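Notes to accompany the following structure.
Note that one protein chain of the assembly has been removed; the remaining protein chains are unaltered in position.
In order of appearance the chains are A and B, and numbering begins at 1 in each one.
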Amino acid sequence: MDLAVFLLAAAIAYAVPIVYAGLGGQISLTAGDLNIALEGEMLAGAFVAVLVTYILGSPWLGIAVAILVGGVLGLLFGVMIVTLKGDVFLVGITYNFLLGALTVLLLSIIFGVRGSFSSPQLTGIPIMPIGPLAHVPLLGPVLSGQTYVAWLVVPMVFAWGYVLRSTPLGLRLRALGDNADAVRSAGLDVARMRLGVQMICGMLCGLAGAQLALGTLTLFSSGMSAGRGFVALAIVILVGQRPWMLVLAALLFGIADGIGIKLQQADVPAQIPQMLPYVVTLLALCAVSARRWRAARRDKTSA
Amino acid sequence: MHSLTKHIYTSVILGAALMTGLGDANADSPKVGIFVADSFGDRAFLDIALGGKELVEKQYGATVQTYEGRQQADKFFRQLSDAGRANDFVFVLGFEAIDAMMQAAEANERAHYIFIDAALDSPEVSSVGYRDSEGCYLVGALAARLTVSGLPLANPQKVIGFVGGVDSPVIRDCEAGYKQGAAVIDAETVVKSAWVGSWTDPAKGKIVNQSLNQDGSDINYQYAGLSGEGGFDNVRGGSAGYALGAGFDQSSLAPGFVPGSMLKRVDQTILRVTSGIIDGKLQKGFTETEGVAEGSLTMVYNDKLVSADIREQVETLAKRIASGEIKVTSAR
Partner (left out) sequence: MQFDAMAPVPVARRHVLVTFAMEAVTTFAIIAFLGAVAVAVMGADPLAAAAAALRQTLAGQYEVAGLIALSLPLMIVGFAAAASFKGGFYNLGLEGQLILGAAIGSIVGAHVGPFWSPLHIAMVLVAGGIAGGIVAWALSWLRVRFGVDEVVSTLLSNYIVILFAIYLATYPFRDPTRFNGAMHRIAPSARMSTLVEGTELTWGLAIVVAIAAVLYWLLHRSKLGEDWTLMGRSPSVARNCGIDARRFGMLIMTSSGFLAGLAGAFMVSATQHRYFANLGLGLGFDGILIAMIARYRILAVSFWALAYSWMLLAADGIEQEIGIPSEFAQVVIAIVILGVAVRAGLVSWIVAQVRHLSKPAAPLPATPPAPPPAEES
């Protein structure tokens, strides 16, 4: 395996769950709510996926129930911030605490173990065969090990991009984020829309967790989302409403992470190369912001 | 509402019955505390200590109370003080709690704390340290031997891997022992090390293992707690070599792909120290250091993957360490 294959494969492995959670975050942010609970909802999805797959023996059922439970959790989150007017930050941070503790508690109640659970009976998401594509140099080895759920990212991002840009629904969502009052005066039920958005966000986080626990790995371990929800959130704010940029940014982060691992070989304190993905993302954020900033200025002066 | 009241009422009676039952059974038995600075469920050091709880309960009928610090450092002193008062003696695990423990020992002279994992040489507390580098030396020797053994998934390169949870002195100590053990088998063996940066991120742990695979390593030592489970997940498919376990016998995490594990018998230490204190052989203020010679760091092997002569070779090294013939340099 050469270095490029490793870096790309690692980047994809890292990026897929982040992209799913990020899509949820992007939809939520488009509708005007900054959902900081991606981390916890993803963790819950991972737990449910492993639990159901272990009991029922089918990863597909595991994924389905993870999405379902994610939707319920998202809806509950929505009720707290929309219907009950809780602050989205406060509720989000607490939701992360809650789901973090709840998964550990259920792990010990249901499986009688603490920390992690894996079993030979736990089947992962099957890998999608890609036929002759597997023999293409570089791309072949990278793409041949990906699960069906990982591949699903592509149509999902296409679909969401299409919905966002070219459908009345996308227009409404964007309007909801820009100016909720205008949407309300247009006769739409703002509260119901925001609830729906949170439900979809939760479903995507459930899927992200399922891919993390049954695609990237085949196990559940307490706190296994390990900051991925926050990375997804950061990337969402970084890229705004552009779905493909989300994918690109997540891959960039994954590659930087892989390079950081490789740089540890230089016999330096490991903390320094471990900073790399975060530094790269921060620099990318600065570059993107500076460009936007300058463009906005130019518009202002030329207008 | 009625059913709720009823439920509460039932649980009151139930709870009361439960508590009196407990009280009667253990009136004279020793009271032992186990404090951990983090929380249980690390699938490593702390969970092994929890195994010690069961041993002590079974052997001595002791009442064992556990305390979890959850890394909230400002609670340590308070919890340790309480534990010191409520128990005959308290095992303390986690370097983060050393200062709080010393302070609690100063404040309450009657409390007896036994720190596990470092020799503190203090008259106010007892302590047991481990020469981790010795155990990791054996693992390094095993890995270096296996990488050229012609196992089906071993490549011809003399490269082995070490996966650490976070870069900290105690992990560097093990890494140093691992490298020395590998060098004893074959000075040309290359040890590649990588750190996950977390004890609880198995997905990242898997990528770190794949990075080592890409460097040519076919056998990686998982010294990374829950993150190490990503390393076992990595080999489970049968295309990424082998993984070596630490702490427990971790062969069940990837059956058929774990040639061996290094056991760190914290549970036995807890049992032994408990019996020593109860028999009066160990007094407050003792300091011990344990390693291969004391049987606190031992190897288990999967005989299907490790041939008798390899096993023999590693066990001979263990004997030479135990006799003091081999001195493993510590990096602590």
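In this text, a contact is a pair of C-beta atoms (placed from the backbone, for glycine too) under 8 Å apart; a residue touches a chain by one contact, two chains touch by 3 or more.
Quantities reported herein were computed from a predicted structural model and do not represent experimental measurements.
Colleague: Quick one: which of B:P169, B:G237 or B:G256 touches the chain that's been left out?
Modeller: From the options B:P169, B:G237 or B:G256, the contact with the absent chain belongs to B:P169.
Colleague: Hey, which of B:A118, B:A183, B:I278 or B:A322 is the one touching the hidden chain?
Modeller: Touches the omitted chain: B:A118.
Colleague: Which residues does chain A use to touch the chain missing from this display?
Modeller: 34, 80, 83-87, 89-91, 93-95, 97-98, 100-102, 104-105, 108, 189, 191-192, 227, 230, 233-234, 237-238, 269, 271-272, 274-275, 278-279, 281-282, 285-286, 289-290, 292-293, 296
Colleague: Residues of chain B in contact with the chain that isn't shown?
Modeller: Here the touching residues of chain B are 4, 7-8, 11-12, 14-16, 19, 39, 65, 67-68, 70-75, 77-79, 81-82, 86, 95-96, 98-99, 107, 118, 166-170, 173, 197, 332.
Throughout what follows, only the chains that are shown with their structure count from here on.
Colleague: Centroid of chain A to centroid of chain B, CA atoms only: how many Å?
Modeller: 34
Colleague: Please output the residues of chain B touching chain A within their complex, sorted ascending.
Modeller: For chain B paired with chain A, touching residues are 40-43, 47, 164, 166-167, 192-195, 197-198, 200-204, 206-208, 210-211, 213-215, 226, 229-230, 232-233, 236, 253, 255.
Colleague: Across the complex, what residues on chain A touch chain B?
Modeller: 1-3, 5-6, 9-10, 13-14, 17, 104, 108, 113-116, 118, 120, 212, 216-219, 221-224, 226-228, 257-258, 261-262, 264-265, 269-271, 274
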